[in-house]
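As you look at this complex, bear in mind that one protein chain is not there, while each of the others sits in place.
Naming follows writing order (A and B), and every chain is counted from residue 1.
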Amino acid sequence: MTTSQSGRVIVDIVIFGTIWGAIYTILALGFTLIFGVVRILNLAYGAMFMFASYLIYSLVAGLGLPAVPSWLLAVGATALVGVALYVAFIYPLRDTLGRVLIVTAGIAIFLQEVAVLLYSTEPRFVPTVLPGGLSILGARVTHQQLLTLAVAVVLVVMLHALLTRTRFGRELRAVAQDTEMAALMGIPVERTYMTAMALSTALAAAAGALVAPFLTVSPEMGWSPLLVAFTIVVLGGLGSLWGTIAAAFIVAYAEMLTAFLISPQLRDAATFVIMVLTLVFRPHGLFGKGIVE
Amino acid sequence: MLPSRYVVLAAGIAGLALLPLWVTNPYYLSVLTLAALYAIFSSTWDILSGYIGQLNFGHAVFFGSGAYATGFLGPHLPPVLVFAAGAIAAAVFAVLVGLPCLKLRGPYLSLTTLVFPLILERLAFTFRGVTGGEYGITVASPLSPIGLYYASLALLALTLAVLLRVANSRIGRTFKAIGDDDQAALAAGVNTTRFKLGAFVLGAALAGLGGVLYAYHLRHVGPEIFGLFTSFSIVIMGIVGGMGTIIGPALGAYFLTLLGESLREVETFRILIYSSVMIICVMLFPHGLLGLGASLHHLVLGLRLAREPR
Partner (left out) sequence: MTALLEVDTITKRFRGLTALTRVSFEVARAELLLVIGPNGAGKTTLFNVITGFAQPDEGRVMLDGRAITGLNPHAIVGRGLARTFQIPRPFKSLTVAETVDIARPSKVGTVIGALGNSGIGTADQVLELVQLKQRRDEAAGTLSQGDLKLLEVARALATNPALLLLDEPYAGLGPGEMARLTQVIMDLHRAGLTLVIIEHKLRELMRLAQRVVVLNYGEKIADGSPADISRDPRVLQAYMSGHKAAAHA
């Protein structure tokens, strides 16, 4: 490789790592809401990501609706689906984590197959909102990708404000810390769970909708986001915003390094390896705010 | 006097062994062979997940490594050694997967086991020079279809006999104790790590042997064996049949494989139905078919259900 070529690769890695880092932060925050607040592992989380992506595809490419309303509609609809799934399938099994794992896995597979039946396994393309792109230090970045980054940052800031400055945010954090205490203080725990579920799904949906225009949409696209989100939560520690952001960027850069320098097909294998190594060697995460007993 | 469960098992195997006298259609025979193989995979899964309570979502690593061993070594070694290689490969992976997983519990364990086959799948896709990439490796079978049927049945019989023997021994009861309460087992002086690793290796080695036959049966091995759906299928079969009973998951495997094949015409809906069955089962019938059978049995005889069937 010539110097300018390797230079370009480095720029690619940095830029795309940044964009993916932002998206992964959203995914991880959504996952944290479920894992940390409701304290269940929702294997259908990735399916919500996939569901939203297909919804955006149908609305924009299928019905020709404009981007912003489609986006909002997709996120809202997916959030509702998430709450419905919680009420119908997860809530009854809440006490046995193993059964929740299995039922959410079943839901994820079911939704994936529905996507296959409705859309076939051919990847779909969602038209971009902002055509064209520009060149940053020699790497080609589309306007869509920059928009994605901007929206992701805004979302994270909004979420942070929601969690720290609103009463709802305080209730959420109280329930996450100590459910019994929160109930004693009069906080409606079940309703908080449902709202956490809605918010969590909305974040997965937001990530899915953001990603749809520059990835292709395919039925099995939900599994990697799920596993990436879990890895980030383990690595960065539950409940720590900066820990999550840091971990999200670490994972994103690791993936980009693997994709560009070794092989694009091994990209998520990098994340899986990080997950296993973290759980084995540093179960409390990089920053010690552990979740593993 | 042998315990009744062995008698029932022997009768079932004998029945299956006599089946080819009536069922001569090679397609049906192939389906039954597949069912026997899945029964091996799901019953070996059960000793890990149902007994020791480590809900394993990545059992495919074990029979998949057996299958790929067959793909790599089949042309170079006599079948006996291929079988040995399959079992050894699976056992090695059992240690590789087991050691990191042993410290983990619950969802962490399950997700970690989920991820191992996916790593192997990605590796299989990437290093296509060795593994044939997404096209996989063609495998020549040293056995005829009827030979494969009986070999699978024999391996199933062996697997069930070994697993049942272990399950009903002090070791098996220790497995159950660990599954019920890991800390209490430690307090009783049980080296839980050694037992968990032992269960992993036992289940894996038998599954690895099954993987060899699987590769012979399909005459092919490819990355899809490490895919999510393969791993989930085993879990579904175990749940539908009844976890923690060894025989339950084997029954679940037969039930779902035959159900799946009978829905061949509606191939597109097959996975949909599988996943719906999985959801319905875990919500309404947590003890699976076997639990259902036991409940009906006791209901009919008017006896109180003293404890779970073994």
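In this section, a residue touches a chain if its C-beta (ideal position, glycine included) is under 8 Å from a C-beta of that chain, and two chains touch if they have at least 3 such contacts.
All figures in this text were calculated on a predicted structure; none of them were measured in a lab.
Just so you know, the chain we are not showing touches B across the whole complex. The omitted chain makes contact with just one of the residues B:V95, B:L158 or B:A188: B:A188.
Screening B:H59, B:R122, B:K176 or B:H287 against the full complex identifies B:K176 as the residue touching the chain left out.
One chain of the complex is left out; on subunit B, the residues touching it are 170, 173-174, 176-177, 179-181, 183-193, 244, 306-308.
The rule is simple: only the chains that are shown with their structure count from here on.
Those residues of subunit A lying in contact with subunit B across their complex are 41, 89, 92-93, 97-99, 101-103, 105-107, 109-110, 113-114, 116-117, 220, 223, 227, 230, 234, 263, 265-266, 268-269, 272-273, 275-276, 279-280, 283, 292-293. Only residues 55, 57, 100, 103-108, 110-112, 114-116, 118-119, 122-123, 125-126, 228-229, 232, 235-236, 239, 268-269, 271-272, 274-276, 278-279, 282-283, 286 of subunit B touch subunit A when the two sit together in their complex.
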